[in-house]
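Quick one: this structure, given as structure tokens, is what I'll be asking you about.
Only one protein chain is missing from this complex, and each of the others stays in its spot.
Showing chain A:
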Amino acid sequence: MLTFILKRIVNGIAVVIAASVLVFALVSLAGDPLASMLSSPGASPQTVAQYRQTLHLDDPIMVRYLSWVGGILHGDLGKSYSGQSVNSMIFSGLGTTLKMVIPAAVFGLVGAVFLGVVGALKRNTAVDHLISALSYALYAIPVFVLAILLKGYIAVPLNNAFGATVLYTIGDSTPGVPPSLSDQVRHAILPVFALAVYSMGPWSRYQRAAMIEVMSSEYIKVARAKGLGRARVVIVHGLRNALIPIVTIAGADFAVIVGGAVVTETVFGWQGMGRVLVDALTGPVSPDVYVVQGWIMVVAIFVVAVNILVDLMYGVLDPRVRR
């Protein structure tokens, strides 16, 4: 098990290094981010030259790459073109985004397991068909469409009915108010729901398939034949084994959820990672080189870490891989 984890970590580091090369090639070699500035009448050539110097755009390409990677190794992602530290931009964004992504992943997983197990146990009944139809529908609704629907057709009527803001539709907390759990929850309900539902559709299909496969296996029959209760067999013998594939898929889909969060944040006006990326790509000087590069590196490291954690969870769920 230990060698397995070490192997995974080494592999993960290799992937992160490869990601740094790819990202650097994509963003830094792609063209001159100051080109649009150079052509605008407001900017003098001196200003542009100064930007060029502070962003190290004149250095040879290898030097730029190594100094960027060296910075990352020292925990410094560089500066945005406006001089802001990329570290502080990304870490404040990350804090906001995780408040959406982690509960969404947890609720999405719990919901998918529930729907999948019910669908499998009630296979080919009306309940199963209803759940199937639901998961197809969820899969076909892009997350931003769902988010806009929730905003306009759940939050607005609800708030009107109560004559007060029950659910917030903008931001992750009320500015100027001391942070409280209820305030945060009322901001987070809709975005978390939208994002959770986004992955629930496909995940519940996998869970259903896995559960059907496990429930038709010999050891389930043996357990029932031994005289164990149905509930015990379903939960202890069935569910535990049927959870293994969904955990893998959820782990592999973590990057997909972060992608969904980029869109959801935009709909709900959260100042998270999504905002940081979109602003860096649509601002006056774009791409804002070090912001974009830093963003992708932080997300890549995060996703790799989550995948390693998932492999560790295997050991808990499936004793066969512990060796």
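In the analysis below, contacts are C-beta pairs under 8 Å (C-beta built on N, C-alpha and C of every residue); 3 or more make two chains touch, one makes a residue touch a chain; residues count from 1.
Simple rule for what comes next: contacts and distances are computed from a predicted model.
Note on the omitted subunit: UniProt lists it as "Oligopeptide transport system permease protein OppC", one of the names in "YeeE/YedE family protein", "RNA polymerase sigma factor", "Oligopeptide transport system permease protein OppC" or "NAD(P)/FAD-dependent oxidoreductase".
Touch with the chain that is not drawn comes from one residue among A:140, A:161, A:181 or A:231, which is A:140.
Within the set A:5, A:22 or A:127, the residue that contacts the chain not displayed is A:22.
Of the listed positions A:71, A:245, A:259 or A:315, the one in contact with the omitted chain in the full complex is A:259. Taking the complete complex into account, residues 11, 14-16, 18-19, 22-23, 26-27, 30-31, 136-137, 139-145, 148-149, 151-153, 156, 252, 255-256, 258-259, 262-263, 266-267, 277-278, 281-282, 286-287, 292, 295-296, 299-300, 303-304, 307 of chain A touch the chain not shown.
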